[in-house]
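Removed: one protein chain of the complex. Kept in place: all other protein chains.
Right after this comes chain A.
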Amino acid sequence: MSTTASNTTRSRGKEPAGEKLADWVDGRLGIYSLAKANMRKIFPDHWSFMLGEVCLYSFLIIILTGVYLTLFFHPSMNEVVYHGSYVPLQGQLMSEAFNSTLHISFEVRGGLLIRQIHHWAALVFLAGMFVHMMRVFFTGAFRKPREINWMFGFLLFVLGMFTGFTGYSLPDDLLSGTGVRFMEGAILSVPIIGTYLSFFLFGGEFPGHDFVARFYSIHILLLPGIMLGLVVGHLILVFYHKHTQFAGPGKTNNNVVGMPLLPVYMAKAGGFFFLVFGVIAAIAAVAQINPIWAIGPYRPDQVSTGAQPDWYMGFSEGLIRTMPGWEINFWGHTLVLGVFVPLVIFPLVLVAIAIYPFLEAWVTGDRREHHILDRPRNAPTRTAFGAAWIAWYFVLLVGGGNDLWATHFHLSINAITWFVRVSFFVVPVLVFVVTKRICLGLQRRDKDKVLHGRESGIIKRLPHGEFIEVHEPLSQEQLYTLTAHHQYEPLELGPTVDENGVERKISGTKKLRAKLSGAFYGEESQIPKPTVEEYKEITSGHGHH
């Protein structure tokens, strides 16, 4: 809006207050063009596209409640004697951090509820990110141009894990102290520099007097700061790329079919924020989480059974619990493989899922942009890989909770540990094979439906006595949806010799790529989708199939 225009309207004095304000803001921030470009931005509708929203809103809830908690929390390890209202701890020595957490829980108005919302929201945030990541994975939404956003999301998940871990350690209770001790042990197992690293991190011998204050800075400032930046970047990229959509009539790679951001999505998203807040607040009001008063203050000479990290760190616990306690003593030095090997595998578990999109892009050599999502069955190798990874992760979670599996299912903890050791190697392979078979079966079913129609359940007897089941042909829309996906051809290396009979040089990586391509898209890995000719031949023929 031009200044002159607004001057003239103001002189007439007919402009509503809202427009006046908008004009004032636009004159200083220039938001009008920005809003015009984005307010009618279209978003497609599917419940699974709202998983990211669950993460965003729980992240906001964590920040809001976290700010409240910082007002009362004292990140100090000075020892004090407890004189608060929780009788079973009165007179006990504890750190100020623990003391102030008890104070928040019992004396600060609403403190316990806010603490529980904060903690439950953190668990939901991580679980939401996990499921959101899997949605993106299984539908192939990570493909070009969204690889960087996939990495942003992955980093958010990893940073979320560590933000959660540092937060869980802050109250300095016996449970989290054991977790920090666990971490210290893992650091100590690093050859040569382990001891130095540990002393650097803890400011001397464990536990020292520094780690709560240091974890506090990391937990409330460093990691959330980076995460907030990544979240903003993540959202900007979602806007910039536009949202992906499932295949369907009228939906192409060049459009987005859905509802506009304003007013539909603003209303929906705003409402959904309050629903997420409401669900988490209701859970926090009903169910207790991390009752540090029952757990007691941390003392390095005490330890309890059932000491586990929050669920998102559970797979690291599984690694350490199931790894045999090997160690090598060499020239007066000890290499604790029982701890060091899990420490090395820990990042690899996460990296395995993070790099898959790049592997797939390399194998297909596909440089096109993809805005139409895959149905998981139409990418059997990818789906099988993802399912195998989840199974792998779950096996490690079982290992991390082996004691509870033992007590609740009346099993031997040793048997469970051995089961996990074997499953670590066997289960992902099994799940891969089974998932791939299921995907191929579903592809065959789709093909059958396209060519022969839907089974109606109506049995008809023909004049000459034959019984047939009547198949209803699918609608044009359904036919399109079932056949819209692209099928890659396996990469051919071509003839091994040129026209002169001289052996062609083929690099090792190219051979590997061809091999993988065959495994991804060969005859064993996908069912050719029905062609137009096949369809015509069958439908133009006699009445039934």
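By definition in this document, a contact is a pair of C-beta atoms (placed from the backbone, for glycine too) under 8 Å apart; a residue touches a chain by one contact, two chains touch by 3 or more; residues count from 1.
We adopt the following convention: contacts and distances are computed from a predicted model.
One subunit of the complex is not drawn; among "Rhodanese domain-containing protein", "Cytochrome bc1 complex cytochrome c subunit", "Peptide ABC transporter ATP-binding protein" or "Molybdenum transport system permease", its UniProt record names it "Cytochrome bc1 complex cytochrome c subunit". Note that of A:Ala127, A:Leu188, A:Leu222 or A:Ile538, the residue touching the chain absent from this view is A:Ala127.
The hidden chain makes contact, of the residues A:Ala35, A:Leu235 or A:Ile283, with A:Ile283. If you put the hidden chain back, the residue from A:Ser304, A:Thr334, A:Ser456 or A:Ser475 that touches it is A:Ser304. Of the options A:Gly401, A:Pro428 or A:Pro530, the residue whose C-beta touches the omitted chain is A:Gly401. Contact between chain A and the unshown chain involves residues 45-51, 53-54, 82, 87-92, 105-106, 112, 116, 120, 123-124, 127-128, 131, 174-175, 259, 264, 268, 271-272, 275-276, 279-280, 283, 285-291, 294-296, 299, 301-312, 314, 400-404, 406-407, 410-415.
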